[in-house]
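Can you keep this structure in mind? I'll have questions shortly.
All protein chains but one are shown in place.
Letters A and B mark the chains in the order given here, with residues in each chain numbered from 1 onward.
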Amino acid sequence: MTLEEFYVRQLRLLDDGAVEEWADTFTAGAVFTQHAPAGRTFAGGAPAVRSGRVAIAAALRAAVAKRAGSRVTRRYWLGMLRADGAGRTRWLAFNIETPVGGRPVLHNSTGGEDLLVPAGDSWRVHRRTVVHDAAAPPTAG
Amino acid sequence: MTLEEFYVRQLRLLDDGAVEEWADTFTAGAVFTQHAPAGRTFAGGAPAVRSGRVAIAAALRAAVAKRAGSRVTRRYWLGMLRADGAGRTRWLAFNIETPVGGRPVLHNSTGGEDLLVPAGDSWRVHRRTVVHDAAAPPTAG
Partner (left out) sequence: MTLEEFYVRQLRLLDDGAVEEWADTFTAGAVFTQHAPAGRTFAGGAPAVRSGRVAIAAALRAAVAKRAGSRVTRRYWLGMLRADGAGRTRWLAFNIETPVGGRPVLHNSTGGEDLLVPAGDSWRVHRRTVVHDAAAPPTAG
């Protein structure tokens, strides 16, 4: 599986709200950190740090529950991917939200850095750091 | 030609309103279906199904005629592509519309599944199923 394929699969699981399968794309000890852009802080004052696959899954499960019944379709796009050959990647991502009968709008714009480790013929994320351009508090895993 | 190259070529033909060349990227017996998201229906009540290259071309020709003189530039993006090695693909797409002197806006957000068949050193689409996130009636081929 190429890196591109790994990310497409991971993000489509996020689109689908497939919490357990998505969480399984992280290592058991993964650390997922979400920051405001440099020089800013999230409303809560600190980066959101989730340590371990269990905490990462719980955050997404809460976000999925919150969106249940919202009748908004969300699609994640990831691109502008760079890799150093040793599992370190940089990428950009955004998602598009479309309400029933409405116009699609951009919901988040982010830049991320991952440390991936091999897992069979694929990878898992061991460390993910995401900068949220809006510097609004993160609401999803 | 890689799958990515096939899709870039096909979508740029759509940008350009090149109806005949675009239609030639489908097989003569291709079926093109556009759905609302699961649990919803298009305003017209049913999926839009176009059977055969002639019908597929006619739908785009009508859409191009309708947009003629609109002074809006439309750009299709396709990404998040997955392929199973047997001609089945999944992808996301959106298009950006920009009026003269105005801001670009997202016009459609969709997810698609294709069955491709080999055609020389490229492919043709034999079956395409597209989900329109907005669940508005499709207006273009």
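Here is the rule we go by: contacts are C-beta pairs under 8 Å (C-beta built on N, C-alpha and C of every residue); 3 or more make two chains touch, one makes a residue touch a chain.
Computed from a prediction, not measured in an experiment: that's the story for all the values here.
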{"item": "Of A:18, A:62 or A:81, the one touching the omitted chain in the full complex", "value": "A:81"}
{"item": "Residue of B:11, B:59, B:116 or B:131 touching the missing chain in the full complex", "value": "B:11"}
{"item": "Where the unshown chain meets chain B, residue by residue", "value": "5, 8-9, 11-12, 73, 75-79, 96, 98-106"}
{"item": "For chain A, the residues touching the chain missing from this view", "value": "37, 40, 79-82, 90, 92, 94, 105-109, 111, 133-136"}
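Rule of thumb we're sticking to: only the chains that are shown with their structure count from here on.
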{"item": "Inter-chain centre distance, chain A versus chain B - centres from mean C-alpha coordinates, in Å", "value": "28"}
